[in-house]
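Starting off with a structure, shown below.
Excluded from the complex is one protein chain; the other protein chains are retained at their positions.
Going by the order they are written in, the chains are A, B and C; count residues from 1 in each one.
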Amino acid sequence: MPTIEEQKPVTLPPLAETRRATVPAMEARLGAPIPVLDHGFIRIVDYMGDDAAIVQAARVSYGAGTKTARDDAGLIRYLMRHWHSTPFEMCELKLHVKLPVFVARQWIRHRTANVNEYSARYSILDREFYIPAPEHLAAQSTVNNQGRGETLTGDEAARVLGYLRDDSMRAYDHYEAMLSQAQPDGTPQQGLARELARMNLPANIYTQWYWKVDLHNLLHFLRLRADPHAQYEIRAYAEALCEVVKDWVPAAWDAFEDYRLNAVTFSGKGMEALRRMLKGETVSREDVGMSAGEWREFEGVWR
Amino acid sequence: MPTIEEQKPVTLPPLAETRRATVPAMEARLGAPIPVLDHGFIRIVDYMGDDAAIVQAARVSYGAGTKTARDDAGLIRYLMRHWHSTPFEMCELKLHVKLPVFVARQWIRHRTANVNEYSARYSILDREFYIPAPEHLAAQSTVNNQGRGETLTGDEAARVLGYLRDDSMRAYDHYEAMLSQAQPDGTPQQGLARELARMNLPANIYTQWYWKVDLHNLLHFLRLRADPHAQYEIRAYAEALCEVVKDWVPAAWDAFEDYRLNAVTFSGKGMEALRRMLKGETVSREDVGMSAGEWREFEGVWR
Amino acid sequence: MPTIEEQKPVTLPPLAETRRATVPAMEARLGAPIPVLDHGFIRIVDYMGDDAAIVQAARVSYGAGTKTARDDAGLIRYLMRHWHSTPFEMCELKLHVKLPVFVARQWIRHRTANVNEYSARYSILDREFYIPAPEHLAAQSTVNNQGRGETLTGDEAARVLGYLRDDSMRAYDHYEAMLSQAQPDGTPQQGLARELARMNLPANIYTQWYWKVDLHNLLHFLRLRADPHAQYEIRAYAEALCEVVKDWVPAAWDAFEDYRLNAVTFSGKGMEALRRMLKGETVSREDVGMSAGEWREFEGVWR
Partner (left out) sequence: MPTIEEQKPVTLPPLAETRRATVPAMEARLGAPIPVLDHGFIRIVDYMGDDAAIVQAARVSYGAGTKTARDDAGLIRYLMRHWHSTPFEMCELKLHVKLPVFVARQWIRHRTANVNEYSARYSILDREFYIPAPEHLAAQSTVNNQGRGETLTGDEAARVLGYLRDDSMRAYDHYEAMLSQAQPDGTPQQGLARELARMNLPANIYTQWYWKVDLHNLLHFLRLRADPHAQYEIRAYAEALCEVVKDWVPAAWDAFEDYRLNAVTFSGKGMEALRRMLKGETVSREDVGMSAGEWREFEGVWR
C-alpha cells in the first residue's frame, strides 16, 4: 500500500517572475503534500491574492475618501465584523486533496467551489482505505445522535478494526477480480465495466480531487468543519487548512479567529438573560422562556 | 428486503383551494413514488409554476409591446432557441429521491439545486443495495474509457452478481455488528459511532434525499443525464424525470426536445464541411483539419 | 402619473384544488400589490412550502429515529440556532416587484435568486420616478460615511425636491424626444434606439422584475436589508417582505427573529470583556484590546 511518504511531490512549473500578489510562505508550501489521516493529503496547487488584495477591493467599494482612514488590518477586522463578505471573495485557493469518500461526501455539500474529482468511471481506484487510528475509534455518543462517545478498547476495538480492514481488502480483491480480463487461472473473461465495478467499494476508500474556492467561502467551510461538532475526519482536513490560511492571509485569519471561531452569538432571549445577569440577577431558563436545549447551550458558554 | 411496492406513499397535505398556478397532471403525480432501478424511486413533493409562468416572466422582460406578438408556445420556443434561460428559472420542482450512493455522487455535481440528504451520522441506513438486473451487467467498453460494452453472460455474470450480493450483505452484517450494543451472544459492548460504522458500506447502498431545482437547471441536468453517454443507472432517473417534465410544462418540454435533445451542434470546422457537402463536394477530415475523434463524431451524426 | 391605486391587480389563475402545501394567509395575499415607497410595490406571485415543509426535509436528514423527539417549532428553532440552512431552502417565494433602479442595483447583489427584469432594450419605461417624502430627505451623516443625518428642512429641502423632480421630468421628456419618430412640429425623424435612449434616465426611475428566492436566502436578504444600517429605500421593501414571511412560515419567522434579528454576536475579545463584567469587574477597551470602533459597538449593545 503506497504511503504518504512515497507520494512524490507533483512537478511544479519552473520558477518565474511575476507582478501578481505573492506570499512567500505560500510559495514555500506549493506542491508539497500536507499529510492528513492515514493516506490523505492536502497539496496547495495555486493561490490568488493576499491580505492586501482584500483591502484593495474594499477600497474600491469605499472610494478614495477613506484611503487613509485606518490601517489594513483594522479595515479587514471592520469588514469581518460587519459581514462585508465580497472583499474576501477576491482571494482564491486551489488545492489537490486526497480524502476518503465519506469525507468527500460531506465536503461536496459546500456548493460554492470548483471541483474536479478523480473519476472511477474512467479510471481504476487505488487500494487505499482509511482505517482509523485506535484513538479515533469512538463509540456512539449516548447523549447526542450525531456525536462520538468514549474510545473503544480491547476486544471491541479489535473486532471493529478487523471488520474494516478485512471488508476493505475483500471488496478491493473482488473489484479487481470483476475488472480483470482473466480469471485467476488465466481463463479469459470480458471484465466488468469500471463504472459498475466501483460500486462494490466501501466509503472509506480514498478518492482525489482538485478543489478551488474563494476565501470567503473557504472561511465559511472552516467555520463549520473546523468546529468541534464536525466529524473528526473532515475536521482533520479543516484544521490543516487553517494552518494554510494563517500563512496566506494572516490579517484575515486573525479577524476570522476573533469574530467567528472565538465569537459567541446570543439570541434575543439570551441577551435578555445576559442583561439581567449583568445587573446581578440570578436568571433561570423559565425567566427567559428558553427550551432545555437552549439553556444547556447558554450555560455551556460560561464553562 | 422491503420493495418499492411496500413503500407506503407519504401522507399528503389535505386537499385545499389555491390561486397558484396548478397543473392537474402534476396533482395526480404528487406523493406517489415512481419506481427506478430495483429499490429506488422518484416522488414529486411539490412544484411551482407551469408553462404560463415561463411566459409571464418573459413578458415582464419584453414589456407590454410584445404581448400579442406570438402565442405562448411560440414564445417558449423562441426563448429556448435563443438561450434566454431566466424565464425557465421561474418554475421549481421538489422531489424525494431514493438512489444508490454512487448515483448520488454523480447527481450532486449539479450544484445549482437544494439538497437535504438522509444523514448516516444521525441515522442507520437500511439494508437495501442496488444489484443490477442481468441485462445491465455490462463489460467494460473496449473503445471507450468511460463506456460499457456487451452484456456479461454465463459464469462471469454469475460471479459478478455473487460478489456484489455477498459483499453487500457481509458489509451490512458487519455494519450492524459494529453498531450493536451487544455481541451475538448477548455480551454488552459500546457500539461504534454511526458516523464511523457507515464507512464500511459500499457505494451500491441506497440513500435518500429531497432535491429542489428550477426548471432551467433541471433541463440542463436532463440534457447531460438523459444522454446515451450518461451511466445507465443515473439515466434511469433522468428518463423518469423526463416523463414528469412532459406532464408539468408540455410546451417547454417540446422546445427542449427540439432545441436540445434532438439538436446537433457543428463546430466552425464542421460548418465548413457542411457548406461544402451542400455544394455537392466530397469532404475528407483532412480538408477541414479535424482530428480523428472529431471526424468520427461528425460522421456519426448522419447515421 | 399612474399611482399604486390605479395599478390593476394581475389576473390570477382560476381557483383550483391542490394537494401541495397551502397557506391560507398567503392565498389571501396572492396577486394584490403591497405598496412600497411612492410608486413601488411587492406582489406575491407564487410560493412553495410552509413550516411543515422545512420540518419534512429536516426529518429526512435526521431519519425516522428523531421523528417524535421534539415538536415542529422546536425543531425549526434548533435548525436556525445551529445554522442548518438546507431545510429552509426547501421553501420558495416568487415576487413581482416595482422598485427604483438604485434600489434594484443594491438588491441584485444578492446572487442566489432568479430574476427577470423589465428590459429597456426592448420596451419603453414609464414616466415614474421615486421622489422621497419630505421626512426621508436626510442630510449626509457627519459621523458615518454611509449614513444619513438629520432631515433637511426649509429652502434646502425645497431645492433638493426641485432638482429631483425637474431633472426627472426633463430627462424623461428628452428620452421621449429621442425615441420619437417625429419632432414636436411633426417633422419625421428616425428615433434613437431604445437601448441607447434609456441611458439618459436617472437612477430614481422605476423598473420592475420577477424575483424568486428560497427561504434561506430570503432570510439572509432580510437580515441585511431590514437592518437599521440598510438604506431606507431598500429597507422599506425588506420590511414589507418581513410581514409576508410572518404570514407564510410563522415558526421560521419566530426563530429568525430570536436567533438573527434580535441576536448579538460577541467576538473573542467581547466574550472576554463579558466574562469579566459578569464577575463584577469594570472593563475598559484597553483591557481587552479593542479598537475604538469595536468598543463603541460593544457599548452600544447595552443601550
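Please note the rule applied: a contact is a pair of C-beta atoms (placed from the backbone, for glycine too) under 8 Å apart; a residue touches a chain by one contact, two chains touch by 3 or more.
Bear in mind that the values here come from a model prediction, so they are computed numbers and not experimental data.
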**OP:** Check each of C:26, C:75, C:115 or C:219 against the chain that is not shown and name the one that touches it.
**Re:** C:115
Subject >> For subunit A, the residues touching the chain missing from this view >> reply: 12-13, 15-22, 24, 27, 30-31, 45-49, 52-53, 56-58, 60-66, 86-87, 89-90, 92, 94, 96, 114-119, 122-124, 208-210, 212, 214
Subject >> Sites on subunit C contacted by the missing partner chain, in the whole complex >> reply: 100-102, 105, 108-109, 111-112, 115, 119, 121-123, 130, 132, 137-141, 145-150, 152, 156, 159-160, 163-164, 167, 170-171, 174, 177-179, 189-196, 198-204, 231
**OP:** Spell out the interface residues on subunit B facing the chain that's missing from view.
**Re:** 62, 65-66, 74, 77-78, 81, 83, 145, 224, 257-259, 261-271, 274-275, 277-278, 291, 293-294, 297, 301-302
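As a working rule, only the chains that are shown with their structure count from here on.
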Original post:
Cα centroid separation between subunit A and subunit C, in whole Å?
Top reply: 33
Original post:
Quick one: subunit B and subunit C, Cα centre-to-centre, how many Å?
Top reply: 35
**OP:** Give me the residues of subunit A that touch two or more other chains.
**Re:** 145
